[in-house]
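Reviewing the structure listed below.
Removed from the display is one protein chain of the complex; every other protein chain stays in position.
Moving on to chain A:
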Amino acid sequence: MTASKAAPSKDAHAMSSDRVLRVQDLVVSSHTQPDRHILKGVSFDIAAGETLCLVGESGSGKSVTSLSIMGLLPRGVLEHRGGDIYLEETPLLTLSSARLRELRASRIAMIFQEPMTALNPLMRVGEQIEEVLVMHRKGTTAGERRTRVLDMLEQVQLPDIERMYASWPHQLSGGQRQRIMIAMALVLEPRLLIADEPTTALDVTTQKQILWLIRQLQERHGTSVLFITHDMGVVADIADRVCVMRHGEVVETQPVQALLRHPLTDYTRSLLMAVPGLQPRPSRPVTEREIVLEAIELEKCYGRHSRWARLRGQQDTRTAAASDVSFALTRGRTLGIVGESGSGKSTVARCVMRMIEPTGGGVRVMGRDISTLGRAALKPHRKRIQMIFQDPFRSLNPRLTIGDSLIEGPVNYGTSRAQALKQAEALLIMVGLSGEAMTRYPHQFSGGQRQRIAIARALAMEPDVLVADEAVSALDVSVQAQVLTLLEDIQTRMGVAVLFITHDLRVAAQVCDDVMVMQKGRVVEYGPTSRVLGAPEHAYTRSLMAAAPGRQWDFAAFQPFDDVSESRSSDAFSTGLISGAQKA
């Protein structure tokens, strides 16, 4: 273990007086079934000024742990059965609710994943931060409070703080809202900040800034941070120590460098191995020349610019969600469309699927332009191109059996029910499920299994093109890896082409032969993955690559890419950001 940062923090946590939070043998179980333990004796502690990352896949109990610390377990659903939580020397579990409420704001604070829903939409953001002071710093004057809030807004590096103070939540971007949340959490200078997936809903570039901000404020105020995440990249960037959880148990706790280099358990090792590498894999050799899907100067504008408005000399107020998008996809290949939210990648997918009507340009499926076909004329071509959706919990009708969902398409195209059922069963086996699944309902399956079913449903149409819109983004890394392997396997077996839409550069690097980078509705770079992601030419692509969390780590190899930078200190981290920004 060569990590320089790890040694002092280990020493620090040996001194008991220095520990801000201590969780001991925490047991939480379901209220109705006392034998069903959600947390089975979780123990960890956090030293002053330290960042502990709680990592785990969905269902590992990491969110329940954070709710327990905050005393926010849903009443009548989950219950404490044992163990203790100490904040410094105060036992939290035995506190009265009034005392806990006081403690909650002044000494522990929490930021959430959704900065959109965590702010009151009917209050100006400045007043919302001030409200915390009104509640917990009685006796301060309105002037003092305002100064304090403005100071906080400045500390979270919001521009134009006077205007920010008077803004409504809906006027701010996701990143700005998260900054407001952080300001609100830190205004009382708490000892502990619990951050529950605070950057998961943000774009990578914003994520990078928020992580850096948390790190910086932490150092300035000496706050301890309990950072909950599922993303190993984020862990590598922000953690001092890491606590890996699985099925309500702590699998291992180690300083971050040690964990990434020498994981002690097979589970952690498998988690790290499942992280897709950022180095693009070589494109597959071109074997087929047949173009199955082609977009020609595709354009989708929202809003209307009527002739009347044009005559009156009004400005064109239409917004282009996508414009001048052209690409060609040959049989058996994978084309990735990457970009941040609002880049127009989903718009392109939906135009190609004719879910929405393109306002300009053409879409050719197997050489036939389908962009202007009517409903009836479109039907034979619909079959050729199928979609896999992001949310496996919503893409299957909850009231239909898997069998009924799978045969819907083929039956629409004249296959007999019996024949379609037979095919569906074969498809289920092909995607790694058993034929028994046919009579079950979607809720009886996990997210990954449902995504397999969704793939089977698309394949039942024997399409030439699969459009995967963030198809693995909602899945845990290990499941994600399995689904990606399945997609690749299907591709080689059936020769189907895939249009793969994702915000995750890691996934794109591992899956795609060609990549198209989009920004604000325009294509900024398009070419073979190895070139676009390996040696990006456009500044935007470079900034995206620079912002990818944990980019200096080769997780699957358990080592950093260049072993020169031994430690991941905050200096190195911020230099990374600045150099990335400069390149941009």
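What we mean here is this: contacts are C-beta pairs under 8 Å (C-beta built on N, C-alpha and C of every residue); 3 or more make two chains touch, one makes a residue touch a chain; residues count from 1.
We adopt the following convention: contacts and distances are computed from a predicted model.
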From "4Fe-4S binding domain-containing protein", "Peptide/nickel transport system permease protein", "Transmembrane sensor" or "AtuA-like ferredoxin-fold domain-containing protein", the hidden chain's UniProt protein name: "Peptide/nickel transport system permease protein"
Touch criterion as defined above, residue of A:Lys383, A:Lys422 or A:Lys520 at the omitted chain: A:Lys383
Residue in contact with the excluded chain [from A:Thr90, A:Asn120, A:Thr485 or A:Gln559]: A:Thr485
Sole contact to the chain not displayed, among A:Arg220, A:Arg284 or A:Arg394: A:Arg394
Of A:Pro280, A:Gly409 or A:Pro536, the residue in touch with the unshown chain: A:Gly409
Hidden partner chain, residues of chain A it touches: 58-59, 61, 63-64, 353, 355, 379, 382-383, 385-387, 389-391, 393-400, 408-409, 412-413, 429, 431-434, 437, 440-446, 448-449, 452, 454, 457, 461, 478-479, 482, 485-486, 488-489
